[in-house]
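Let me begin by presenting the structure, written as structure tokens, before commenting on it.
Removed: one protein chain of the complex. Kept in place: all other protein chains.
As written, the chain order gives the labels A, B and C, with residue 1 at the start of each chain.
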Amino acid sequence: MKRIGVFTSGGDSPGMNACIRAVVRSAVYHGLEVYGIHRGYKGMIKGEIYRMDSHSVSNIIQKGGTILRSARSKEFMTPEGRQKAYEQLQQHGIEGLIAIGGDGTFTGANIFFEEYGIPTVGAPGTIDNDLYGTDYTIGYDTAVNTALDAIDKIRDTADSHDRVFFIEVMGRDSGYIAIPCAIGGGAEIVMIPETETSIEYVVDTLRTGWNRSKTSFIVIIAEGDEAGNASQVAAQVQHELPYMDARVTILGHVQRGGSPTAADRMLASQLGIACVDGLLAGRKCEMAGIISGELTYTPFIETITKDKLINPQYVKMVDILSV
Amino acid sequence: MKRIGVFTSGGDSPGMNACIRAVVRSAVYHGLEVYGIHRGYKGMIKGEIYRMDSHSVSNIIQKGGTILRSARSKEFMTPEGRQKAYEQLQQHGIEGLIAIGGDGTFTGANIFFEEYGIPTVGAPGTIDNDLYGTDYTIGYDTAVNTALDAIDKIRDTADSHDRVFFIEVMGRDSGYIAIPCAIGGGAEIVMIPETETSIEYVVDTLRTGWNRSKTSFIVIIAEGDEAGNASQVAAQVQHELPYMDARVTILGHVQRGGSPTAADRMLASQLGIACVDGLLAGRKCEMAGIISGELTYTPFIETITKDKLINPQYVKMVDILSV
Amino acid sequence: MKRIGVFTSGGDSPGMNACIRAVVRSAVYHGLEVYGIHRGYKGMIKGEIYRMDSHSVSNIIQKGGTILRSARSKEFMTPEGRQKAYEQLQQHGIEGLIAIGGDGTFTGANIFFEEYGIPTVGAPGTIDNDLYGTDYTIGYDTAVNTALDAIDKIRDTADSHDRVFFIEVMGRDSGYIAIPCAIGGGAEIVMIPETETSIEYVVDTLRTGWNRSKTSFIVIIAEGDEAGNASQVAAQVQHELPYMDARVTILGHVQRGGSPTAADRMLASQLGIACVDGLLAGRKCEMAGIISGELTYTPFIETITKDKLINPQYVKMVDILSV
Partner (left out) sequence: MKRIGVFTSGGDSPGMNACIRAVVRSAVYHGLEVYGIHRGYKGMIKGEIYRMDSHSVSNIIQKGGTILRSARSKEFMTPEGRQKAYEQLQQHGIEGLIAIGGDGTFTGANIFFEEYGIPTVGAPGTIDNDLYGTDYTIGYDTAVNTALDAIDKIRDTADSHDRVFFIEVMGRDSGYIAIPCAIGGGAEIVMIPETETSIEYVVDTLRTGWNRSKTSFIVIIAEGDEAGNASQVAAQVQHELPYMDARVTILGHVQRGGSPTAADRMLASQLGIACVDGLLAGRKCEMAGIISGELTYTPFIETITKDKLINPQYVKMVDILSV
């Protein structure tokens, strides 16, 4: 293998640039030629493919977002789209791919390999962390710290008045972001998709605290919680406890940005190097990850189909720590 | 005057602690005895009044919130409430007051002086900045930086996709927070209560940009804008421009917390000292402020009744800078 | 066991407060009485021992430093000192201890148990991370992020001029802080106590880069590197390469402070709970830690005598990534 391509795909996450940098520099180190493919599969189809060298990735390790930009591509889901993508890669002489993204990205890479034999090795780039095959995904640590920083600020002011703050954090299918925000943010209640939390429970907990003359509360809600989003939960609680003053904060895309933390830069750098090593070693359709401190490669098919369960112990920790 | 009391009242703001510290240390420096009154007028009525010394305010200058806590008091608006408050102050031998808060706080202090002759000198503690008698209020600079930091993070991710971000910042009656967020955050549009911005204008501006192949936009909305809050504006825009992906972030009380910036600590320290100086010089019912670099004292009645207008030039700057 | 004591000892680290909070709340949760011992062994000897409850640890999870303060005690190293400490504990009816600190702390606890039979379970609280028995120590992640943040700021300005920045980070005996700072900070060279790096190598690397028209360089130096501290190394390099402009930054104790990161709060909370669980389960002279995601207890004697080696792979990563 002499020439490889690298791209980012799906929702962007802090640390993607650090990973791109590691891929490029490691490729250069191994004597490979490396091309950056812009806007994921969309750009692959359109031929937005540019030569990169060591200097192309100078001074990006600390930057949020992705210099290669990201996109979702419906066209790549069609045989015609993949055909075009293949032709573009052929034209540029690209023999292997490194994809930084999530399960949607890897699903595409799997089909692409079956059809055209171009191998892809992947790195897990998503803030959500709910990806099988790695303890942490690139961007997760940063997203949690960003959310926590916001919660700290709310707590500064929370004491002053008799208030309940409902803070919505990201997590459509999982509580991976919500849990450390609740534990680290000193929240009284956490609501995540993996466990059922009734409005009655929330109301009871708040009322009990209130009657013990506790005057401010923080409730962390993962956006995908089955009880509703923060605004909906707040409205229902406010209705039951009209004497409490409910306030809502929706952090939204703030959590996707920001300079990556040290942990995310380390992880991104290690996995970027591992992707190049993997490709050189003949791996295909596998995702590099770190499990229990060990570098591992997991077949894409497993990262897509298997669930990464959250430690149920963590939910109990919220109870113990808000005693 | 030998003994004074200090309290914080209304919505809390970053820098209140720095101001309390300056009041206490400056009082000690001048040989005064100083008492902290907890939870504003509420605590004054209930007699939550404690002796403070130099050490009481150690290591608080960098902390958000207020160690004296804050509250709004309906009872103080009644003659009976003020009677009780007066008795409490009498009992503690407190001859003068220093109030850190906003116009509600100063309104109360004015009436209280008329009825009981206890002089109050005030410091402007509110993140909103819409208080006549000072160029900047304590907490404003911090709130703006906090909001801007969140906007920066959103911008990191904004480039990746075809999106419009609607970001709601504080400001029920004014655009003081929204304006520097828009200018400093590189926003395309700012919506503030002081000027009328129609949904048509927003839609047109976005559509024009889109047609020039601009793919991401940031709209900053002051919560009190006449066109609606961020969720409402976003829904209307999404309806008109269904091909753009509208996302909403509501920063909420995040903006009230956090460690005060250098400017807020300086301002709070200067005004805290000025409050004590003012009280010692026989001032009553006046607010210390800084206008054009000069320390000034403005009668409470003016801070309450006069408007501080925002520089209309700033709105034009947003247009020029997003050219 | 009905009554336990908790203390922090040695150099403080961010997250110690989060750990104290977890110890206290978990003790309350299990029906134990808990006492805070101020200033480590020093305060234990002097009887600075105070009852704590759930409320004592409100709103401290986000704070740097330690509310129990820390100290080093020469007196506790003497039999007389330990005798006094024992008497104080007896007087307060304290049957077990939780110590948050490093190997000096655990050495003392070990002797104390042998002499008086009072069991201690420990949590690793030090920014240095060079403690056997846990993958990460409490405070390490925060310290690295703090240093990295400073390095990022230096890099912003580094491009402008022809300069070499020598940045000294903490690490008397190990490169645990220096390594992620170098990798995450995009440094060209890292100098750590575990490996020998000659001044010649530094000079050669810089000269080679310079000749390739690279104009700015970052060198990360652990304070305990065998080649000298940052000022010494800079002076020698400047002498060899007089046309380059060498600048020195010594971060010093900045790295010990700051609000703990999410990872440090999680770790501190988990280990605080684990300490209480361990004491209740009859453990003595063991440190709670997390290795490969699993909660573990390691005898103090091992944490003191065994080395935790740094992954040599990391040094090579610096080379690859600065290609």
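Just so we're on the same page, contacts are C-beta pairs under 8 Å (C-beta built on N, C-alpha and C of every residue); 3 or more make two chains touch, one makes a residue touch a chain.
Because the structure is predicted, anything quoted here is derived from the model rather than measured.
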Neighbouring displayed chains - absent chain, whole complex: B, C
Given B:Arg21, B:His38, B:Arg163 or B:Lys284, the one touching the chain that is not displayed: B:Arg21
Sole residue of C:Ser54, C:Thr205 or C:Thr249 that reaches the chain not shown, by the stated touch rule: C:Thr249
Option from C:Ser26, C:Ser70 or C:Thr197 whose C-beta touches the chain left out: C:Ser70
On chain B, residues whose C-beta touches the chain left out of the figure: 18, 21-22, 25-26, 28-29, 54, 59, 61-62, 135, 141, 144-145, 148, 152, 155, 159, 180-181, 183-186, 259, 261-263, 265-266, 269-270, 273, 292-293, 317, 320-323
For chain C, residues in touch with the removed chain: 11-12, 14, 63-66, 69-72, 146, 150, 152-161, 165, 247-258
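We take it that only the chains that are shown with their structure count from here on.
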Fitted rotation between chain B and its twin chain C in degrees, CA, nearest 5: 180
Classification of the chain A:chain C interface as same or different, half of numbers criterion: same
Furthest chain, CA centroid comparison against chain C: B
Mean-CA-position distance for chain B and chain A (Å): 35
Euclidean distance of C-alpha centroids - chain B vs chain C, Å: 38
Whole-Å gap separating chain A and chain C, where each centre is the average of the chain's CA atoms: 28
Set of chain B residues in contact with two or more other chains: none
